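Apart from one protein chain that is not included, each protein chain of the complex appears where it belongs.
The block that comes next holds chain A.
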Amino acid sequence: MSKHRMKNISYDDDDDYDSAEDEGYDSEEQEALEQCTAEVLSQLRSGEPSVAASRDEVQEALWHYYNDVNKAVGYLRGKKVKEIKKKESAAPAPAAKGGQKGKGTTASVTGFPVPPSSAPAAHFSAAEFFRDSPWLNIPAHRKADILVEPLFPRLGLLGGASEAGGGGKVSKLAALAAARKKKEGDKDKGSPAATGANGSVEAPSPDPATAQARASPLSLRERLAGNGKPRQADGVAKALGKGPRPSPPLQKQPSPTEARKPKDRIDAEMKQPKEEVVEKPIEPPEANIRASPSTFATIIVGDATRPKMTEPSRLYSNSADLLKLYGEDLAEPFDFAGPSPDDVVFNAQNSAKGFKSKQPAQKPADKKAADLAGGMNNLSVEDKVSVKSKNLDVLSEFKKSKRKNAANFVVIGHVDAGKSTLMGRLLADLKAINQRTLSKYKQEAERIGKGSFALAWVLDQGSEERARGVTIDIATNKFETEKTVFTIVDAPGHRDFVPNMIAGASQADFAVLVIDSGVGNFEAGLKGQTKEHALLVRSMGVQKIIVAVNKMDAVQWSKDRFEEIEQQVSSFLTTAGFQAKNISFIPLSGIKGDNVTIRSEDPNVSWYTGRTLVEELETSEPYSHALDKPLRMTIGDVFRGSVQNPLSISGRIDAGSLQVGDQILTMPSGETATIRSLEVDEEPSDWAVAGHNVVLNLANIDPIHLRSGDVICRPSSPIQNISSFTAKVLAFEHLMPSMIDIHRGRLHVPGRISKLVATLDKGSGAPIKKKPKIIPPGTVARIVVEMDQAVPLESPTRIVLRAGGDTVAAGLLE
C-alpha cells in the first residue's frame, strides 16, 4: 500500500490504498459494504446539498465509520461541500505556480467524479482567493495553509530551490495570519508529517524498480520538509485539488520504531473535540486546534532537519531528473494544513470511542435509577477497564515493519536424548543467556549431583524438572542469528508428557529430532518416542526435520555409527511421510558443543563436512501464516503476569491479527475480554499477527473463563464449539469404538470414537470398506468422534487421538 503511495501520489493511489484495505474483508463484510455504499451514495445524491462521491471514497468513509451509513454520509457531505467551496476559491492559484500546475491539478481532480471546477488555469484574483475567507473569520482549511510557514527557517536544509519564488504569492493577510498562528502551525506541521510517515514509511527495498519509482517522491518529500517557501503555493494547490484528504508522505522515517510513533500523536489528538470535523465550516478558526505540539511532533520536526542516512544517495542520484520532480511535485499538492482525512477519521472515531469509554464512568450514576437486577449486573469488584484501540491497520503495519524472519522449531526425541541440554548449549553458545546464569546453574546442578544437567536447566526451570532431571512441560526460548529470530520449543521426551509435546509441536514450523547415538539408547528411542514424536510432528503438518545425532562424543565420533543411524532414521522418516530433501543429519555433541554453533575440532570428526546445527537452522525458509483469516489463537498458558497485568495468556497466533484494545472472545466459555497490552517475543508491541508468539494482558474477564487449550477469536467471527466431529485419520494402532483423548495443541479433552464410517484409500481417499469393525494400523479411515463437552474445533484442524498413553491416530477434522 505504501508502495503505491510513494510511486505516484494522487487520488488514484489513495483509492488503491482503500482497495488494498478491502482485500482484508471477507465476502460477508464485502457484501455488507456494498449495501452500505449504495445506501450512502443514494443519500448523498438525494440530500441537500446534493453531492457526488466516488465509490471508493464512500467505502473508505464507511470503513472508518464501521459501516455507519449516517455518519459516513455526514462526513462525506461535509467534505464534499468544503471541497466544492475550496475549488471555487482556489482555482486561480495554479496559475500563480506556473504552467505545469494545470496538469497536476487536473490529474488530481480526475480522481473525483465531482465535475472538476471549470477554471484550473484561470487568473489569480485575490478577491476570488479569499472568497471563502471572511475577514477575521478564516475557515480552518484556509488558515491551515499558512501554518507551515514558521518551519521555513528551520527546515531549509535540503532546499528544493525551484520554487523559491512561491513565497511571493503569499498575501499579506496570509502572512499576518501565519504569524498569529505560528504556534499552532508548529503543531500542525507535526501532525501531517506524522500522518505521512504513518502511511508511507517503508525501508528501502532491494527491488530496483520500486526503488526507482519511489526515488522521486522521496526527494520531493525531502524538499517539502526542507523548504518552507513553496508551501503556500502547495497549499493553494492542495486546497484546489485535495480537500481535506492529503495524508501524503512528508518525510522519510528510517525505522519502524519511529513509524509507530504517530500513534502517540493520535493519542494526543483524541482529546480534540469531534466538532472539529463536523462544524469546521462555521466555526471560527480559533476553536480548531488548540493542543500544544506533542512531543512526537517536535521530534518529527526536529528529525526533519537532518538528512536521513539512507536518503541522500537516492536523493542526489535522482536530483538531475528535475522535470520529473516538478511533475511529481505538481501532481501532489500538499499543504499538510488541516487535519488529514486520517486525522479526521481518527478524531471522529476517538470521540466516538470517547462516548463509549465514558459510559462505564456514567454507570454509577445510572445505577441508582437502574433496577436492582441491572445494578447487580454492574456490580463488579473490578472496574471495567476501557482500553483505547489505536485502530491500526495491523496487516500494513506488519508489512512495513522490518522484523527479521521468525521461525519456531520444536525439539523432539526420546527421553534423555539430550534435547534440553542441546538447546541449552545452543543458547549458551549464541550468548542468548549470560555466563553468570550458566555458572550458577552449573553450581546448583553439581550441588545436587547432577552436574551434567546444568545446560538443560536453562530450559528446565521447574523445580520438579530439575530435581528429576526430566523435562515435563514445553519451554520456549528465543535466540537470534543474523537472519532469523528463532523460537525454541523444547518438548519433553518422556512418554507421559506426550500431550505437552503435542502442544509444543503445534506451535512449530519445523522440527529438530534429537537422537541419542549411544549403543542401545538409539534403538530404544526408535521404538519409543523417537518414532512417536516424528510421526506426531509429521501428522501435525511439519515438513522439515533436522536430525541431530547427539552424544557422538560418547561413540568416539564413529562415522559408521552415524551412517547406520542416518540410514535407519531416514528410511523411517521417509515412510512417515517426510520428503528426503527435507531431512538433514548432523553429528554433534550437545554437552561438549561440537557442531552445534562451532565446527568440531576433534580430529575424529574430520569426516563430517556438512553444516553445523545453527547453519542448518538458518537454511529454513520463512514460513507464511494466514494473516488475513479470522483471528485464532490457542491459549498455551494462563498466568499472572505482574501486578499491572494480573491476567495474562500466552500462545502463538494461528491465524489473523490483533492489536491493543481489541475485543476478543474466548471459547468454549464464550466470554469477551479486552486486550490491555501485548507482547511479541517478550517485547511490548501494539499489534501482532499470525505466527507471532505473544503474551496478551487481558482486562474485563474473569480468569475462571480461561484455560489453556481454549481458543480466542473475534466476536465477529467466532469459532464454534462442537461436541462431535468427523475426521479423516491415519491409524497408528487398531481403532475401534472406544474411549480416547483428543489433542489439538494445548487442548486435551476426553472423547470417544463413536462410529467407524469407512476405511479409505490412501491415495484417492475413496472409501474401500464401509462400517469396518476395526481399523488396522496404517490405514486411513473416516471416523466420527464424540466428546462429552463442547470444545472449539473447526475444520481444517489437525488432531491427535490417544488412548492409554499411546497415540492411536492422527488426522484432519472434516
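Throughout what follows, contacts are C-beta pairs under 8 Å (C-beta built on N, C-alpha and C of every residue); 3 or more make two chains touch, one makes a residue touch a chain; residues count from 1.
Throughout what follows, contacts and distances are computed from a predicted model.
Between the names "Integrator complex subunit 4", "Nuclear pore complex protein Nup85", "Protein DOM34 homolog" or "Ribosomal protein L22", the one given in UniProt for the chain missing from this structure view is "Protein DOM34 homolog".
Set against the missing chain, the residues A:E31, A:E446 or A:E464 yield one that touches it, A:E464. Looking at A:E31, A:E446, A:D496 or A:E814, the residue that reaches the missing chain in the full complex is A:D496. Touch with the chain omitted from the figure is made, among A:E444, A:E480 or A:D637, by A:D637. Considering the complete assembly, chain A touches the hidden chain via residues 461-465, 468, 472-475, 477, 494, 496-497, 499, 636-640, 703-704, 706-708, 734, 736-739, 741, 748, 750, 752-754, 770-771, 773-774, 776, 802-806.
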